[in-house]
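A single protein chain has been removed from this complex, and every other one stays in its place.
Right, chain A next:
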Amino acid sequence: MPTIAVWKFTSCDGCQLTLLDCEDELLPLADQVHIAHFLEVTGASEPGPYDISIVEGSVTTPEEAERIRWIREQSAMLVVVGACATSGGVQALRNFADVDEFRSIVYASPEHISALDTSTPISAHVAVDHELRGCPIDRGQLLEVITALLAGRAPDLPDTSVCTDCKRRGLTCVMVSRGTPCLGPVTHAGCGALCPAVDRGCYGCFGPMTRPNAPALVPLLKRTGMSDDELELVFRTFNANAEWT
């Protein structure tokens, strides 16, 4: 049976939980693969090599930078999942700030905190085979990538914008019809347009699409009443370290 290993780096655990949230598929999947490492689920941990490694989280400590190289060496396929692993995540907000100051705000004895000054995506350290976007990732996309790899085919992961998901779903554009600011036109597809479905503008948790045209979107966002400050905040949240322009 093919071996799967699930690894956690700096993260909230939400993307690995997405695998456990596949309630109907979890046990059938467990019949098809051998779980060699998945600390949130089992204490049984086996040495490599692994056929598929799934990695959640970003690199924020020297130890993590070492560990990801070892995992890459041990893994035939490396799939990185979620905004932390693909862009550095919300903790990449430190990349724009003074980390010494951050340490002293949160910790009484900041000298004990061993953290890098930046939070970086896995691809900044090793080659990755597939990336799943999202904060968190989409359950359906996770199953797609796993079943595709098990079947030996390329996964179908569209790199268009949330707008395409939104149109397919038959939703009315929140920006055009209500003047609600929405990052959908520049945000990577995959969530199924969750925010417009609840009358909310997309806030970009899947990060930028391929070749986003943010300069064209910014004047539209300003027309909905967003200030320069608000514009900076909305692009600097869950995928702050990604290239939006």
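Following the convention adopted for this analysis, contacts are C-beta pairs under 8 Å (C-beta built on N, C-alpha and C of every residue); 3 or more make two chains touch, one makes a residue touch a chain; residues count from 1.
Please note the rule applied: contacts and distances are computed from a predicted model.
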Hidden chain of the complex, named as in its UniProt record, picked from "Branched-chain amino acid ABC transporter permease", "Coenzyme F420-reducing hydrogenase, alpha subunit", "3-oxoacid CoA-transferase subunit A" or "Cation acetate symporter": "Coenzyme F420-reducing hydrogenase, alpha subunit"
Residue of A:105, A:127 or A:151 in touch with the missing chain, whole complex considered: A:105
Residue of A:93, A:124 or A:218 in touch with the missing chain, whole complex considered: A:93
Option from A:43, A:170 or A:215 whose C-beta touches the chain left out: A:43
On chain A, residues whose C-beta touches the chain left out of the figure: 8, 10-18, 20-21, 23-24, 26-27, 30, 35, 39-45, 60-61, 63-64, 89-91, 93-94, 97, 99, 101-103, 105-109, 112-115, 135-136, 191, 194-195, 197-200, 203, 205, 230, 233, 237-238
